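Every protein chain except one is present and positioned as in the full complex.
Coming up: chain A.
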């Protein structure tokens, strides 16, 4: 559905900062999160987890646990079904291990008991005999020919003969003559980078309440980014039909991609089916760190050639990502995103997906892009330093724009990179003075964005108010934005619309909340559903007036005659139409179902000032400004929130966050004390500048904004640190011990 260009649209609701619908419930504690739901006769579930990084399960004896008073069910993988598809089988085996445990924290068995104390005692009575196997947690180690094999026979056809069995897929993108490009360069820089695995750090742990009868009919309440996806996965893993499992999403305390799969839901359902009672299962923070889905860690080589005047002649990146103990596809995104900001004659990216003895990776905000772009933007910055070039001018000189053949194949349509760079260049931040031990860095960022399967119902209530029913959990303000778009299209105040997120049996299938898709795709479907409702309302009014449907138009929340020839009738308001709907044909509703494309890529530029303590290696973020193309900012507060939130997560990633594994392959920091996300006092106010380069693929020009903002901070901060200290860091996080060591070796 294309951008409305027929007449320049004056927005009345879209672009304003209306009150959020969930604010009061959240600050007063009324909001119902995953762990807040209870049911009569409810049991408490708990999961037994592997203390080993890699081991064969020789025997598993649950009889003593089953015999404990108060224990109502014990389940293992034997209580789950056998999906045909490897994709579902992997998720099943991640939920409860089969034959081998593949990482520290891998679930082995679960119990349901009358209270948590009995459940805890029962876990101690489960006897597991392990044969410990050698393990590997580092991506480069895992790719060696003699590395311990995490799983055998999982490589796809893209994997070359002779590579480690831990390599499961391989990608290659690019165009042009690389050799000729490098030959034209005045300066070539080649560097190897490593980035640690990080966790989404959502504040609400995974939680669910499951009730599944022996008749296969079930209810599941859970904290998720996609109730339809939960239903599909659970139905496959439990061997039940989708229609028999109703999944309702709770309010959600953060997701960032980490709640786009299942970890505990199938286990809770299996326990409930066996016990014949509802079962509540809530992960502890330690379980979240050890056994949910952090993002990949990476090892990346980048080689870029540049002329003296700052033109990039060729770029190459080799990306190696480990995504835990199962095959994953994240390096494909990284390989495509690495050079997306540049208009290049010769570019090549190669990617390897690798298995290690770590938890099964799941999406984290622009999955795969931050580390790839960190590596590329670090090398571009180093070239600017070497050739004494302004880093912003250099990026402008090489920037992708409309008509650029992107490094990953498509030719770009209207994109906002140049406008974003220009805005950064003229912003006072870029020319502000710096003090001693301070440095300024910048980086571009990119994300594809996504549309996807979407289904919306818009119901006209008898008092003229409107209910929008949609199927995507609200992780970033989408309920407000969707109500705003419905109000805009209908010509009524925002307060007259309420958007609710419904369960799986009340609406057609919706893709999970990911890819920054919801405001774009659900918004688009909402606008179309409103248009469908308007069409019905106009036809009803035409009947009342006794004129042709085409002679009735919709303006400012009213049906009006299209012109003097149509006849003279006073406008009928939406409330008047709703009040007499019984007599004009019954209830009025609009629907729209679409597999939306045209999401429109999003670019951003971040500028950051840092100060490094030369005696301790501590990095302080002094000033931070985010520039990002939003297409059209429906609710600017939320857009700014997305831009700030991504920047903050990126700051954590750059400076302190990391999964730390010991020699024994066990996670050493499964808690917020030693997995250091930034606290408020670590951060300056994050300034934001919203650019609005309309997306041709959306009637209001909306682009997704949720993910691009986590991409630039890694390189921006590393570049700022390099300029503050004279040291080029090639490993993340740049924690104080690493930075101090590098400075002392300067």
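The working rule: contacts are C-beta pairs under 8 Å (C-beta built on N, C-alpha and C of every residue); 3 or more make two chains touch, one makes a residue touch a chain; residues count from 1.
In the analysis below, contacts and distances are computed from a predicted model.
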| task | Would you mind picking the UniProt name of the chain not drawn here, from "Sigma-70 family RNA polymerase sigma factor", "FAD binding domain-containing protein", "Ring-1,2-phenylacetyl-CoA epoxidase subunit PaaB" or "NADH-quinone oxidoreductase subunit F"? | result | "FAD binding domain-containing protein"
| said: From the list A:4, A:36, A:186 or A:286, pick the residue that touches the absent chain. | reply: A:286
| request: Have a look at A:188, A:350, A:579 or A:618 and name the one touching the chain we're not showing. | output: A:618
| request: List the residues of chain A that touch the chain left out of this view. | output: 120, 286, 615-618, 655-656, 660, 668-669, 671, 673-674, 676, 678-679, 681-682, 735-737, 740-741
